[in-house]
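And then subunit A:
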Amino acid sequence: MTPLAPQIVNLLAAILLLVTFAMLSQRRILSLIHLFTLHGATLVASALVVAWVTHDSELYYSAALTLALKVILIPWILHKLILRLNVKWDVEPLINVPMTMLIGIVLVIIAFNLALPISQLSSSIARGTLGIALACILLSFLMMITRSKAVPQVIGFLSMENGLFFSAMAATNGMPMIVELGIALDILVGILILGVFLFQIREQFDNLDIHNLEHLKEED
Partner candidate 1 sequence: MADLISLDFILLVIAGWLFLGCCGLFVIKRTGFVTQFLFPLGAVLGVILGIIGLVSSFDSPQYAVLPLGLPNLPFHLRLDALSSYFLLVLGLVSTGVSIFSAGYFKSSGGSTPGLLCFEYHLCLASMALILISDDAYVFMLAWETMSLTATLLVMTNSRSAEARRAGFLYLLISHVGALALLLCFGLLQANTGDYTFSNMRHQNLDLMWASIAFFLALFGFGAKAGILPLHIWLPEAHPAAPSPISALLSAFVLKTGIYGVLRVTFDLLHIQVWWWGVATLALGLATALFGVVLSTVQTDMKRLLAYSSVENIGLMFVGIGLTILFRAYHMDVLSALSLTATLYHVAGHGAFKSLLFLGTGAVMHATGERSLAHLGGLMRYMPRTAWVILLGALAAAGLPPLSGFVAEWLLLQSFLFTPELPNSFLNMLIPIVAAVIALVGALAGYVMVKFFGIIFLGQPHEAKLYYASDADHWELFGFSWLVLACLLLGLLPVQMVSLLGQVTHLLVGHNISSTIAHNGWLMLAPVSEARASYMPITFVLMLAACCTLAYLLVRRLYHGRFKRSAPWGCGYPFLNARMQDTAEGFGQPIREIFGVFFRMTRELPTAFDKAPHYKVEIEDPFWGLIYRPIAAITERVARIVGMLQQGRISVYLLYSFMTLMILLMVVTR
Partner candidate 2 sequence: MISYSGYFSQLLEIVVALASAPLLTGWVNVCRAWLQNKSAPSILMPYRTLHKLFNKDSILANDASPLFRMVPYIVFGCMTLACSIIPTLSTDLPLSPAADTIALVGLLALARVFISLAAMDIGTAFGSMGARREMFVGFMAEPALLMVMFSSSLITQSTSLTGIVENLVHRELAIYPNLAFAGVAFTMVSFAENARIPVDNPATHLELTMIHEALILEYSGRHLALIEWAASMKLFAYSCIGIALFFPWGIAQASNPLALILSIPILTLKLGIGGALLALIEMFSAKMRIFRVPEFLATAFLLAVIGMLVHFLLGA
């Protein structure tokens, strides 16, 4: 096997992490979507590399699936959505960006420390990147926490899925095919339901601010 492939994979992983950070700090919703598309694209690329190296046909399928879902379909849906709901304002995170960045870095360190012992055990060629995958997951989690609008939260959720996919690949060259299919199906349905939701929220409050959804609580 070529010694080049792992380096490419690591490079792509680094790009992925970079993009995640960019999403974490991004205010404008449209460019957020673009970044998400890029995120997906990086994922597909790395999947293809790994597949090519390991001659793993299943991985090609799942790469194709990812391309279809995460790079083409979902961004397109989101585009349509925000055009229909014409939400183009900036997204003000709850915590200011430098702070978020700081926390993000801490998370990355934690993730690396967690992943280090495990990645030794992995048989995958992309084993070094398990830490990055975990970091991506945690960062998307952080993003969901810090965003106060519906759409960015959804995007955070989806990028989390990306992270998961990447980690699956990094750890074990991807899950069994049937599972991959199931996951893909779930994500698809999830996206549709999310769309329905956004419309329902929209028609209730005529904007997508999560602050409208803070009435169910313990009254004092």
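Selection rule, in plain terms: all candidates are chains of the complex that A comes from, given by their letters.
Keep this in mind: a contact is a pair of C-beta atoms (placed from the backbone, for glycine too) under 8 Å apart; a residue touches a chain by one contact, two chains touch by 3 or more; residues count from 1.
The structure presented is a predicted model; accordingly, all values stated were derived computationally and were not measured.
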Candidate from this complex that touches subunit A, chosen among 1 or 2: 1
Contact set on subunit A toward candidate 1 in their complex: 94, 110, 113-114, 141-142, 144-148, 153, 210, 213-218, 220
